[in-house]
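Let's turn to subunit A:
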Amino acid sequence: MSIIDIALAAIVVSMIIATYRIMRGPSGADRGSGSDVIFFGFVGLVAILGVRLETALLVDIVVVCTLVGFLAAISLARLTAGGKR
Partner candidate 1 sequence: MNSALLPLLVAAPLSVAGLLILTWLPLWLSRTLLLAPSAVTLVASTALLWQTRDGSMLSHNVALWAEGVSIPFVVDTFSALMLWTTSLLVLVCAAFAIAVGDDKASYFGPLVLVLSAGVTGALMTGDLFNLFVFIEVMLLPAYGLLAMLGSLRRLKSGRIYVTLNLLTSTIFLAGVALVYGAADTVNLGRLAGAAAESPMVATGMGVIILALSVKSAAVPVHGWLARTYPSTSPAVTALFSGLHTKVAIYAIYRLYAVVFDGDATFLWIGVVVFSLTMLVGVLGAVGEDTTRSILVFHMISQIGYILLGVALFTELGLMAGIFYLIHHMIVKASLFLSTGAIEHTHGTGALNRLGGIAKREPLLALIFMGAALSLAGLPPFSGFVAKLTLVAGAFQAGEWVAAVIAVAVSLFTLMSMLKIWGGVFWGKEPEPRRPVEEPQTEGNGATSVLVRPKVPTVMLIPGVVLAATTLSIGLGATVLLDLSATAAANLLDTSTYVEAVLG
Partner candidate 2 sequence: MVLLILLLVLAAAVIGTPLADRLLGRNAGWLLAAVLLALAGVVLSLAPSVLADGRSIEFTQPWMPQIGVELRLRMDGVGWLFTLLVTGVGALIMAYSTRYFPKGRRLGFYFLMTLFAFAMTGLVLADDVVLLFVFWELTTIASFYLIGLSGPSASRPAIRTFLLTAMGGLALLTAVVLMALRVGTTQLSVILADPVWSQDTAFATTVAVLVLLAAFTKSAQFPFHYWLPDAMAASTPVSAYLHAAAMVKAGIYLLMRFTPAFSDVAVWNAALITFGLITAVLGAVFALQQHDLKKLAAYSTVSQLGLLVAVIGVGTEAALVAATVHTLAHALFKAALFMMVGVIDHQVGTRDLRELGGLARRMPVSAGVTVLSVLSMAGIPPLLGFVSKENVFKGLLEAPGPEWAGALAGTAAVVASVFTFAYSFRFAHGTFWGSPRGTTDVREARTTFLAGPAVAAGAGLVLGLAVPTLNQLAERATADTAGGDHPAELTLWHGLSVDLFMSLAAIGLGAVLVWWTASGERLAGRTLFPVTGPTVFEALHEGVIRLGHRVGDLTRSDSPTRHLVVPILVLIALTVAVTVTGIDVPDHFGETTDTVDWLLVALAVVAVIGAVVTGSRMAGLVMVGIAGFTTALWLFLLGAYDVALTQLVVEILTVVIAALVLRRLPKRFHKVPRSRTVLTALVAAAAGVSAAMGAYFLTGRRDISETGQYFLDHSVEDTGGSNVVNTILVDYRAMDTLGELVVLGVAGLIIIAVLNSSGLLPSHGDRRVVVSRNSAAYDADDNTLIMRAVSYSLLPLLVIWSVYLMLRGHNDVGGGFIAGLVGGAGFALVYLAAPSAEVARIRLAYPMIIGVGILVAVFSGLLGYFDGSFLRPLHTELDLPLGDYAHITTALVFDVGVYLGVVGVILTALNQLGLDESRPGDSTLGIMAPTPDQPPASTPDQDPGNHPEDPLDVASNGGSR
């Protein structure tokens, strides 16, 4: 088990913990913040997996991932407030 694998596992565990929070709530904002962790986790996963697979063009994908996370965070916050801006 390499260093990278441990890192991967750590992130996946983090995501599972976040899942617990999303499921548990209790408030919508809790679910939202849990989701943020999930999305950040994906950014991390893509980065680490890319290194592990030694793939090119990785950074491009990471950039898109971060963008995507931003959108998700904002729209879930909006949803939490019932659409209130």
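Selection rule: all candidates are chains of the complex that A comes from, given by their letters.
We take it that a contact is a pair of C-beta atoms (placed from the backbone, for glycine too) under 8 Å apart; a residue touches a chain by one contact, two chains touch by 3 or more; residues count from 1.
Since we're looking at a predicted model, the values are computed, not measured.
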Q: Every candidate listed belongs to the same complex as subunit A; state which one touches it: 1 or 2.
A: 2
Q: Enumerate the contact residues on subunit A facing candidate 2 in the complex.
A: 8-9, 12, 15-16, 19, 22-23, 25, 28, 31-32, 34-35, 38-39, 42, 45-46, 49-50, 52-53, 55, 57, 60-61, 63-65, 67-68, 70-72, 74-76, 78-85
